[in-house]
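Reviewing the structure listed below.
Of the protein chains in this complex, all but one are displayed in their positions.
Let's turn to chain A:
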Amino acid sequence: MNTFRRIGDRIRSTFGPDSEAVSKPQTDTPDPAAAQGDPAGTPDPPARGHDASRDRTEPPANHGTRGAEGFVGYAGEPLDGNIPDGDPLTAWARRKLEYKLISPLNRRKFKVIVVGTGLAGAGCAAALGELGYNVVSYTFHDAARRAHSVAAQGGINSARARKVDNDSLERFVKDTVKGGDFRAREADCFRLGEESVRVIDHMDAIGAPFAREYGGELRTRSFGGVQVSRTYYTRGQTGQQLQVAASRSLQRQVGLGTVDLRTHREVLDLIVDDGRARGVVVRDLYSGEIEAETAHAVVLCTGGYGNVYFRSTLAHNSNVTAAWRAHRRGAYFASPSYIQFHPTALPVSSHWQSKTTLMSESLRNDGRIWVPKKSGDERPANQIPEDERDYYLERKYPSYGNLSPRDISSRAAREEIEAGRGVGPLRNSVYLDFRDAIGRLGRKTIEERYGNLFEMYFDATGEDPYTEPMRIAPGAHFAMGGLWSDYDMMTSIDGLFVGGEAGWGYHGANRLGANSLLSACVDGWFTLPYSIPDFLAGHLGEAPLSLDHPAVQETMAEVRERTERLLSIGGTRGADHFHRELGEILYSGCGVARTEAGLKDALERIRELRGQFWSDLRVPGTGRQLNQELERAGRIADYLEMAELMCLDALDRQESCGAHFREESQTADGEALRDDDGWCFVSAWEHTPGRDVHPGKPVRHVEPLDFRAVPLQTRNYA
């Protein structure tokens, strides 16, 4: 039985209240295979040509395909992404004209909470501050500038199209949509491309020293998945430079008094009253104090959740808690299973290794990836003769070879490792060998090209990549999924907005390199500052909830209670034990490739682990002090719930698309097989209350995806 309910008027049928199809169930058959056809007796699904007044292509009919019957619930009506009608190329301009404004004198009467100070959060808070709103900005870091955007290396894409390499906004959108394997919202990608132009100008103006040509103009380079040169960069530290610039702009607003920046505070819950986001409950990580803050709107720019895998390329403290707590309060979670695995991460070499540091993809330009042909070959790499090596990427994908896209390379590596041909002490990696390149180009050239990376590798592993091959392995990296939001970046909770990696929308099922810095910057500086005032305009004259309002007090009490509960379990194991185990379950069950059996097994093990967590966790100390074990425990408790939703989403989606590879859905030669008839939609999951420590069956909502400028096509890299 579906537990679908209306969260607000904004979520309404795509097809309008007067469409006769609305009240009818979607193809409602328990057998997913049968849903591919048009079951006899079922009226035509609400598809093509029903409403002649709309000139958009209607989505494919079977947007209700179900793959996890029994495990989840399914809502009847599709979600409305609130996308402007008509030509997507001009949609953003038209939407901006529709937005209501707030006069400069009234802006100070509004308070907005922005959670997170990465590129999206710092940008949004600073921009709203510049406009004259009162902003309260939260970060769990000791300084705004430390947010994880700082670690991005490669660059930031922009559709400035200055060169004569035939780039354009349309081409940017095409690359992004196609790279995302047609599971992104096309209209959002147009906005991303359009605003990408100003992003470069702005970041340059606030002090990011972009690489320049000798003539003084901005320099660009190429990145995977595109054939033009549109990536702007600052050496290998683009994220750092953008983050430093953005956080300084934030500090400027702090000095001007528009932004109240509250560091070392972690958001632990969202205050929702009457279906609307009213504020947040935070814990001061230094004192342990639980505090509440209320406002007219709340923005979550809290980053991705790749850390759920324990070992990932993410920072130690990156977590899903704020987004997950919002999800539990009614915000839908879109495509949680879409996680990008980066093929050139460092392998796990020891139990205590805490992350899989990223090595730049550029290494694959000159390095050759191989494994021994014989499984379990114990010989050192250099003693394995040429004819006993399998350069599997070159063999399987002769035209792209070692430069095959991230998802394909990661999958191929996993196959070799699973077949027992992995290398290294734990047999969990593949070789990335520079022997031939050094032989051909000389050590000096390789040193010039990759010197700093080789140094970093040596630093991390103690092995010299000039004399023995590097070892690499796929590592959990970027979350394409996130809180569902409409075109205006508002989630399914009124007044709750989302930006950056915490959201979804642009990257579909696979993100292109250098698009993540871009999406964070665009959301923060050039989208949210337009769409938030449109929401605020309807609330002029209202005051934020007072702190003694029951909704505030109840939420605070729940946070205190949960904190106390974590502290009082009195078990034997620290939080990291559970996190490590969860990571192992996810890497094997919901990793680079997924199967029905593997996902079901993972689901069972996650439930079991969650049970153990709540009975055997040990958190020393109290809640009234700085307590890092308590911080970790809270985050891992949320990951233990999140992980289940990831697996359910992956189980439900019986197609392969981008980074989501279901072994059941592949072509004869082992390539991902997308199913546009059945699955051309985004799944947005609604939380339902469960029993005891376990969440209830989530309910899937569907937003049909509509591709107008970029026709659906198969990605082909062979």
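Convention: a contact is a pair of C-beta atoms (placed from the backbone, for glycine too) under 8 Å apart; a residue touches a chain by one contact, two chains touch by 3 or more; residues count from 1.
Heads up, the rule we're going with is that contacts and distances are computed from a predicted model.
> Quick one: the chain not pictured, UniProt calls it what, "Iron complex transport system ATP-binding protein", "succinate dehydrogenase", "GMC family oxidoreductase" or "Glycogen operon protein"?
So the chain that does not appear here would be "succinate dehydrogenase", according to UniProt.
> Given that one chain is not shown, which residue among A:P104, A:P620 or A:P689 touches it?
Checking the options A:P104, A:P620 or A:P689, the one contacting the hidden chain is A:P620.
> In the full complex, which of A:Y133, A:W370 or A:W525 touches the chain missing from this view?
A:W525
> Which residue from A:G216, A:G439 or A:G541 sits in contact with the chain not drawn here?
Only one listed residue reaches the unshown chain, and that is A:G216.
> Looking at A:A93, A:A205, A:L540 or A:A557, which residue reaches the missing chain?
Looking across A:A93, A:A205, A:L540 or A:A557, the contact with the absent chain belongs to A:A205.
> So which of A:R66, A:R95, A:K111 or A:H148 would be touching the chain we can't see?
Touching the chain that is not displayed is residue A:H148.
> Would you indicate which residue among A:N82, A:N106 or A:Q251 is in contact with the undisplayed chain?
From the options A:N82, A:N106 or A:Q251, the contact with the absent chain belongs to A:Q251.
> For chain A, which residues reach the chain that was dropped from this view?
Contacting residues on chain A, toward the hidden partner: 123, 126-127, 130, 141-146, 148, 150-151, 160, 162, 198, 200-202, 204-218, 234-235, 237, 239-241, 244-245, 247-249, 251-252, 254-255, 263, 286, 315-317, 349-350, 352-355, 357-358, 459-462, 525-526, 529, 572-574, 576-577, 618, 620-621, 625-626, 628-629.
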